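Left out: one protein chain. Kept in place: all the others.
Just so it is clear, A and B label the chains in written order, and each chain counts residues from 1 on its own.
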Amino acid sequence: MSRLAQGLTRTPFYVLTGGLAVIFLYPIIWTAISSVSAQPGSNQVSGFGFGNYETVVNYQAGLWTYLGNSLVISATAVVVTLVASTFGGYAFARFSFPGKNVLFLLTLAILMVPYATLLIPLMTWLKAIHLNNSLIGVGLVLAVFQLPFATFMMRISFEAVPKEMEEAALVDGCGSFGALRRVLLFAVKPGLITVGLFAFLAAWNDFMVPLFLVGGDNQPLPLAMVNMRQQVMGVIDYGATQAGVVILTVPCIFLFLVLQRHYVNGFMSGALKG
Amino acid sequence: MRKVHPRGRTRLVAGLAVAGIALAGLTACSGDDDKSATPDPTKGGGESAAAEIGVDDGTELTMWTRAPLEAQATRLVKAYNASHKNQVKLEIIPNDDMESKVGGAAANGELPDLLAGDVVRVPYWVDNGLFTEITDEIGSLPFKDDISSGHIDAGTVDGAMHTLPFVQDISVMVWNKDLYREAGLDPEAGPTTMAEFKEQAQAVADLKKDGVSGTYYGGNCGGCLVFTWFPSIWASGEEVLSADGTESLLASDAAKELYGIYADLNKSGAIGAGSKEETGATWVAPFQGGNVGVMQYPNTVVAAAIEAGIDVGVGPIPGVDGGTSTFLGGDAMGISKDSKNVEQAWNYLAWMVSEETQLEVVAKAGDVVSRNSLLENEFTKSDPVAAVAAEAIPNGRTPVAAYFAEAFNASGSPFVTMIRNATFEATNTVDADNDAVTEILSQ
């Protein structure tokens, strides 16, 4: 659709897209600025400063505990999501086997259940299998919530890889696993990075699942954040909330920018052809 | 990958077996740090001394409280842990998710040793057997009649007591003295009747200052409305609920007059922007920002308003024609049904309501004490809020009803609908709306 852009004269195009960019960036910038500005009811009542960040760092068990828990949960979710969806996506894309459609639909059905209802049964169930109050347990559950998207994505990615690539590897004497490992994984790298990134974002930011499934010192950062914003009679400490949002978001934005080089380049190689 | 398959299957088989057990309702093995040395926690098992102060043997106790009370809870836990062998581990639960977290834990037998909850929710919890009875323990306290009764009453069913006051939160009237001066009002004289409240709010609104309003209320926040408006009805000599908590009496003359005052203020534009959709999240912010003339307020936030540079006047909440009252809110705490350390948990509770704790931990930090004889103490001499609290608390009340939260606090509750109809829409449907509240209460 490069012609679409060319059809427009340059200036209106930049004005339009620039305006869009401002709209998308504004809320984040506003939050970042507000988090260091003075606000009534926060730890920063006058002038600019990092009072709200002090609130966050010193809250209860301390920022580092919460960050550590968040990291364990996110890492588990990312690894489990990647492993399951890569193998699963490959199986769905390249094989036909009895029960394939049932399993695939079942995986998609995860999307269709209100998770608010699943949490109480999950609480009972995880306790029964001794995964209650464990960060790994939370990571597994969050990975399962990511599976529909991840499996679908990986399936599409594998389907898009020309069969010839795989065949060449198989002719060279690789088994299907060898072909997957040596050839296909590279070909589906953009899909892998997308799936991994979104699994990370979902796990990193979720507070509902950990709220039900872990307690005590196992709380992750978003849960601490939700706790921190609430004061007497439901009042929100906007300063601390905004500081918390910034702390939560910085690693995500960092990952975006770093990974962009990999997956966007992957995209772009095909793009100009269109 | 080959490894994953068998492992998945073993877990599965084991899982399925356990699932059957779980379905059968067996909730085994909670309380991993259960000390075998702990005496069997049946009530009254120990001697009277033990009943009075419980056991302090280095047990780790778990405690849950909701996020808004984090500061108060942390102070108490720190002081206790510093002076006792028992160690309390505090966990903070988001306010809005307290009920769901407690419900899930209760179903799984995973409640903490010490459980604190909003005093209006406690009766329902007690009804459902979430707490261990502590009638004898409370009875053994020499000062038991001195403990403010609202939080004990909330946890009492058929004479069996389950809870003690954990944090007191009361509602007071506050006004902005600077705005009062500008409006030509006496900055030292707040409203003593709701009619005066209306006049004073109107006077501030008539300043027509940008962003400044006469008063402000949580028009979409059942909890705020209950907390701030019930006292006016009590102060007018009326009741809000029948004694058994199954009937709403909010269509009384005093109540209607109260709604009328707010309806008039709405009409004249004296109510702050955002009141109508205020869900409670920013409920106290406009006053802290210096943008409200006079309003009912939680006493726990008054200090923050003063810190924010507002010259705050504080008084008790008046009735329609005078009188004063307050809502004895805050949280009550009890020992949960799942606690394996009842005597150790009682050690904490007894310490919590002791004179020394109430003075050195609670009063010192500027909070309201739970012992009537200590309401005026060395820390409150210079504190205008404390003086008002001491005056209002004896007239204060805590409404008790099993379905209180559903009728009043829940989002979209019939009570909120009634207030919105009466004060924003002026639909004249108070009687019918009140019946809808009763319908929930009497289920």
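Worth a mention:
Operating definition for what follows: a contact is a pair of C-beta atoms (placed from the backbone, for glycine too) under 8 Å apart; a residue touches a chain by one contact, two chains touch by 3 or more.
Quick note on the criterion: contacts and distances are computed from a predicted model.
The unshown chain of the complex is recorded in UniProt as "Sugar ABC transporter permease", chosen from "Hydrogenase-4 component E", "Molybdopterin-dependent oxidoreductase", "Sugar ABC transporter permease" or "Formate hydrogenlyase subunit 4".
Only one residue in the set A:Leu63, A:Leu103 or A:Ile136 touches the chain that does not appear here, and it is A:Leu103.
When the omitted chain is restored, the residue from B:Asn128, B:Ser373 or B:Asn428 that touches it is B:Asn128.
Among B:Leu61, B:Ile92, B:Ala106 or B:Met295, only B:Ala106 touches the chain that is left out of the view. Take subunit A: the residues that touch the chain left off the picture are 1-5, 14, 17, 20-21, 23-25, 27-28, 30-31, 34, 39, 80, 83-85, 87-88, 90-101, 103-118, 120-122, 124-125, 129, 140-141, 143-144, 147-149, 151-153, 155-157, 159-160, 163, 166-167, 170, 176, 190-191, 194, 198, 201, 204-208, 222, 225-226, 229, 236, 238, 241-242, 244-245, 248-249, 252-253, 255-257, 260, 264, 266-268, 270-274.
Residues touching the missing chain, restricted to subunit B, are 1-2, 4-5, 7-9, 11-12, 15-16, 19, 23, 25, 96-97, 99-100, 102-103, 106-107, 124-125, 128-130, 211, 220, 273-274, 276-277, 279, 281-282, 285-286, 289, 291, 405-406, 409-413, 417, 420 (touch as defined at the top).
Everything that follows uses one rule, which is that only the chains that are shown with their structure count from here on.
Remark: subunit A residues 40-41, 45, 60, 83, 87, 119-120, 123-125, 127-129, 132, 177, 207, 211-212, 215-216, 219, 223, 226-236, 238 touch subunit B in the complex. Taken together, the subunit B residues at the contact with subunit A in this complex read 1, 4, 11, 14-15, 18-19, 21-22, 27, 62, 66-70, 74, 89-97, 100-101, 103-105, 107-108, 110, 169, 221, 223-224, 227, 279-285, 288-289, 298, 300-301, 304, 307-309.
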